[in-house]
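A protein chain is absent from this complex, but the other protein chains hold their places.
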Amino acid sequence: MTMIYLYAITDPLTHPPEGQGLDDAPLELLRVDGLAAVYSTHAALEPGPEPDALWRHELVVEQLMPRGAVLPARFGTTFEDPEALAAAVERQQSALLQQLKRVRGCVELAVRVRLPEADATEPRDGRSYLDARLAAHQQKEAGAARTLVRLSEHAVASSRLERASEGNVLRASYLVHAGEVERFAGRVSELQREERELALSCTGPWAPYSFVGEAA
Amino acid sequence: MSSLAPSAPAAPEVGAQRDVALIDLVDRLLAGGVVLAGDITLAIADIDLVYVGLRALISSVGAAERAGVALPR
Partner (left out) sequence: MRQDKLLVAPPERMQAERELDDALSRRINADPEDVEKGLAQLVLTVVELLRQLMERQALRRVEGGALSEEQVERLGRTLMLLAQRMDELKLEFGLEDRDLDLNLGPLGNLL
C-alpha cells in the first residue's frame, strides 16, 4: 500500500530536480494543467517533524527555485496516489497559478525580534491586571513598529506570525526579490545596531511558505 | 561560508546557528506552505486539524474581526 509525499507545486518542468526526497526516495514529476508537482513514492511514511526530514523537504524545494516559481507544500502533505494529487491540483488550478505569479523571482526571509522581559508584578485587582496586560501589549506593538514595520518597507510583502503564548518575541516573514536579500539583511543589521535593547535575527532565503497559504 | 559536514558541529557557534535556522524552518514548514486537500498523516494532522477546527469555531462565534495579513507600510 503505497502513498505519495508532495514537496511543491511549480511552473511547468521537464524533469524532476536533482537529489532524493524523504527516506532517500527518488523524486518524481507530475504534469497537470500548466503546472508541475514534485513528489516521492513511499511504501510507508510517517513524516514526523524531525529536523532531518524538515531539512530534506526544504532542500528539495530549494533545488526547484532556480528553475522558476515554486509553491512549497506544507510539510507532511501526502496523497494516496498521483491521481489524487492531480485531482487536488486541478481543483485549485487558478489559485495556484495566481500564487506562482505572486512569488515568482522572490524568496522569503524570516525575522525574529526578542523584546526585553516585562516586569511581572502580581496584579492586585481587575484594573491593575488590565493595565499590566495593556502595557505589555503596547510595548510589544511599539517594538514591532520600530522593527517589523520598518523592515516591511524593504519587502514586496510581509506577514506577521502570531504565537498563542509568546509575550516578548515578535516574528515576521518577508517576501523579497531574490536579488535584494543582502540589502535586506544589511537593513536588519542596521536595525540591530540602532536598537540595542532588542535582539534581532534574520534567516533565509527560504521558499515562500508564508505567502502561499491556503489555496483559496 | 564554507559548508561543514552535518555530523560535525565543531564550534559552539555552529550549533547555535543551526538552532536559529531550524526554529525558522519549523515555523514555515509546519504552518506555511500550500495546503492541498490530501491525506495528511496523523503526526502532522493533529496540528492541521486543530487549525481547521479552530477557524470554523471562531467564525461561527462571529465576534472576531479579521485584521488583515500584511503589515502597514
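Order of writing sets the labels: A and B. Residues in every chain begin at 1.
Heads up, the rule we're going with is that a contact is a pair of C-beta atoms (placed from the backbone, for glycine too) under 8 Å apart; a residue touches a chain by one contact, two chains touch by 3 or more.
Just so we're clear, the structure is a prediction, and the values are computed from it rather than from any experiment.
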item: Selected residue (touches chain absent from view) among A:L22, A:L109 or A:L148; value: A:L109
item: For chain A, residues in touch with the removed chain; value: 49, 51, 55, 58-59, 62, 109, 112, 114, 123, 125-130, 133-134, 137, 160-166, 169, 181, 185, 188-189, 192, 199-204, 206, 213-214
item: On chain B, residues whose C-beta touches the chain left out of the figure; value: 1, 3-4, 6, 12-14, 16-27, 30-32, 42-43, 46-47, 50-51, 53-55, 57-58, 63-69
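Going forward, only the chains that are shown with their structure count from here on.
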item: Separation of chain A from chain B, taking each centre as the mean of its C-alpha atoms, in whole Å; value: 7
item: Residues on chain B engaged by chain A in the complex (per definition of touch); value: 20-45, 48, 69-73
item: Residues of chain A that touch chain B when the two form their complex; value: 3, 6, 8-9, 45-49, 51, 54-55, 57-58, 71-80, 84-85, 88-89, 91-92, 96, 99, 108, 110, 112, 148-149, 152-153, 157-161, 171-173, 201, 203-204, 206-207, 209-210, 212-215
